[in-house]
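Step one of this worksheet: look at the structure below.
For this depiction, one protein chain was excluded, whereas all remaining protein chains were kept in their positions.
Naming follows writing order (A and B), and every chain is counted from residue 1.
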Amino acid sequence: MSEATADAGSGESTLGNTDGRLLIAGGVVGAFALLFVVGTLFPDSTVGTLSYLLLQPGPWSSMLTLAVPITLAAVGGIFAEKSGVINIGLEGLLIISAFTAIFAADTTGSLWVGFGAAILASVLLALVFAVVCIEFRADQIIAGLAIWLIALGFAPFAARIVYGSPNTVSLTNSVPAVRHAGIPVVSPVFQTLSTTNALGPAQALFRASPSVYLMFGVVALGWYLLNRTNFGMWVRASGENPKALDTSGVNVHRVRYAAVLLSGVFAGMGGAALSYNIGQFTGSGQTMVNGKGFIAIVAYLFGNYNPVGAMLSTFLFTLLEAIQNPLQTAGIGVPSDLIGTLPYIGVIVVLALVGRTRIPEAAGDHYETGEDR
Amino acid sequence: MSSEAGSDGSKPDRSGTEWGDRARAGLARLVEASAFERALISLAALVLSIAIGALVILAAGRTATCETAATTYFGYGFCYDPFRVYDRLFLGALGNPINPLFDPLHGNFAAPFTEGWTPFNDRLAYTLTETTVLVLTGLSVAVAFKAGIFNIGTQGQMVIGGLASTLVMLALVPVFTGLATVALLPIGIVVGAVFGGLYGAIPGALKAYADANEVITTIMLNFVASSVALYLVREQFKDPDSFSTKTNDLPAGVEFPQLLYAQNTAFSVVALLFVLALVAATYYLLRHTSFGYDLRTSGLQAAAAEYGGVNSARTIVASMTISGALAGIGGTVYVLMYYGYFQPPVPSYGFDGITVAILAGNNPVGVVPAAFLFGVLKSGAISIQTDPNVTIPIQLVGVLRGLIILFVAMPEFFRLVGKRFTDAGRRSREGGSRVADAVRSDGGVAGGETDE
Partner (left out) sequence: MTTAVHLDGITKRFPGVVANDDVDLAVERGTVHALLGENGAGKTTLMNVLYGLYSAEEGRVVVDEVERHFDTPRDAIDAGVGMIHQHFMLVDPMTVAENVTLGSEPRKWFGLAVDRDRARSGVDDLCDRYGFDVDPDDRIEDVSVGVQQRVEILKALYRGADVLILDEPTAVLTPQEVEGLFEVFEELTDQGKTIIFITHKLGEAMHAADDITVLRDGVNVGSVPAAETTREQLAELMVGREVLLEVEKSPADPGPEVFAADDIVVRDDRDVEVVSNVSFAVRQGEVLGIAGVDGNGQSQLVETLTGLRQPTAGGVSLDGVDVTDHSRRRRIEDGMAYIPEDRHEQGLVMDFDLVENGLLGSQHTPPYANRGRVSWNRAQTHAEDIIEEYDVRPPNAEARAGSLSGGNQQKFIVGREFARDPRFVVAMHPTRGVDIGSTEFIHEQLLGLRDAGAGVLLVSSQLDEVRGLSDRLAVMHDGEFMAVVDPTDVTEEEIGLLMAGERPDRFPEEGEPEPSTAATDGGER
């Protein structure tokens, strides 16, 4: 049947989605423009305060920092899902790596070792997920939930054993030092210029923590891997029509393993960045990850499986979160509990508007060589 | 293929008279039988999770520091002894029915039951209280799963249902005074069902009419529900006389009557019976009504359901509403049995409900034993906490929960193991599906039947 509808002019096929996305992107830009215009005209109004706040580096800086774990997990999720394995366990990978980073850094005293250990832990958990899904044909959704729940139980469990509480100790000495490291040479220039408010966002960009630049790097790398290398081609083919890949002589299982493990690598970086930013892992309730892995999934769906798109949609969510505190301080606003729900409601609205994202044809399906569909 | 399996049954003995052969053939047959297979897989998943959990306990016991080792294996001391942990976890939850002196393996044939042990002890009461709530959340998830919808939002629906019913009941207290207070209970349950149902209908409608993935929307709505509940209780309906963030207390008359168990326990047999009645009703709904047929068909094969005249959008919304309603009742029952007031955050019964449903194979009746198992785990966690000799963190139960789901999700693994064990490679499942597909690709015959 896929052939049947294929020739009926599918140029428009993706247009519907693109429309929805463009609409939202345009809406956001328009809203900002309106905000600044009104804010300039009426500096004493609520809108004025808001536009003033948005010219400060603060919210933008928070936006970038908050986006790091989500974007990194999203790029990982793109690879897994493009290869045909829906990795709903990203949340679990973030939790396990956020804990491991602090634990290993605390034990060894080296942030680098902690970073590496976080990636390793996340990759190992991703490997469990991959084996269960690819080798034992588990339902990907259920297995992904299991990965989440295992990490959700294990990280606080381990924290309790090591630190006697679901939260770890705080790494005090080294983390805050790198938080606003920025880029050598370039950043100091911006620092001197930063007296003007209009450059607030730019200052946020150039005085960010290394993890923010890591995020930009991973997004670029992810895009390149996916679109320009043969591995990326195999990943895409494996998710769209694994049989085509198999009959071309490429081992589908191997490609899917690689893609899922890669999602572990990226999510591991994200988890480490998350806990490093605070300097501590907090494991009570939903842990400090608190749904970021799920927002990552929405981010890449909304970003149409494009790493750049995923990052931009992440910014949309994290900006909502980032302006909470300034709003609170400025005295406008709604109780923090309710503002806190904004990103989640935003996710739902976005999902409802672009619900019909074209997911890879074979995503969620098992594949066995020699099996005809 | 089914006809072959059938003839196996009528001709029990073909190859040999050896007992082993027969047992193996029987096992092979069992592995293929679908309903039984599910139960077997659930059991195997449980055993495997417990085994791996034991390894986790040992590993944790090496990492942790303690003054004296709880146990020693292979010359290494461990801070936690898995046997003692599991002993507390499982037997503690039942009120220690087994006499510690009863050890037939070592020739100690003391009375098997602890003297004075009755099924009406306080620990079992707590286990059954947990079970009661878990049956509802498990049922909630199972109904949605049956319709092919992953309702991860049972937690949020439970929160909304429990909060709404508490607030409505509190508001109606001045109206229903004296003996009429009794009427508040059914009203509360209905309100919980309505609000839980409405909150469940939101992701249902989003899925049906906007194609939004319900796994994501329900998870998001969980976060929204807990934040909103926290806000409402903290800012709007806080009990002014209390330091904790909770609503006012419901009057004494608003509770499930307590029979058989001590007054100081939260458990009410009436509540359990009420919940079991809901299980029966759900079973009847799914199995014996046209709507249940629509729901199951949609869950198995959406295209076939539409072909058969099922309005899929409406079925999705209806299933999610029922699922949410059950969760909402769960929230209400939780509030009424435990505290008589609403206090955020609500423990993760909703997530446990997912495990319960998956473990039960989404069978409403299977939900009852699965919920009891989880009741034992949660209650056992308290036994662990209160036993000074076992200091392992109770988050262990969360790990076990994840492991159980993981293993239940991979039936293929157990089939492979079962196949190797029964040496039944001749009719391997994989091979079977391969031939079916292989021949089908050539045109017609599926399922390995060759009589035409």
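Note that contacts are C-beta pairs under 8 Å (C-beta built on N, C-alpha and C of every residue); 3 or more make two chains touch, one makes a residue touch a chain.
For clarity, every value in this text was computed on a predicted model and none was experimentally measured.
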* **Which displayed chains the unshown chain touches** => A, B
* **Touching the absent chain when the full complex is considered, from B:Leu43, B:Ala110 or B:Ala304** => B:Ala304
* Structure fact -> Contacting the left-out chain: of A:Met233, A:Ile278 or A:Leu338, that is A:Met233
* Structure fact -> Even though one chain is not shown, chain A touches it at residues 1-13, 16, 228-230, 233-234, 236-237, 240-241, 243-250, 361, 369-370, 372-373
* Contacts of chain B with the missing chain: which residues? -> 1-4, 6, 288-294, 297, 300-301, 303-311, 426-428, 431-432, 434-435, 438-452
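As a working rule, only the chains that are shown with their structure count from here on.
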* Asked: CA centre of chain A versus CA centre of chain B: separation in Å?
  -> 31
* In their shared complex, at which residues does chain B touch chain A? -> 56, 60, 63-64, 150, 152, 206, 210-213, 215-217, 219-221, 223-224, 227-228, 230-231, 234-235, 345, 351, 354-355, 358, 392-393, 395-403, 405-406, 408-413, 416, 430, 433-434, 437-438, 440-441
* Contact residues on chain A for chain B in the complex? -> 88, 128, 132, 135-139, 141-143, 145-154, 156-158, 160-162, 166, 285-286, 290-291, 294, 297-298, 301, 335, 337-338, 340-341, 344-345, 347-348, 351-353, 355-356, 368, 370-373
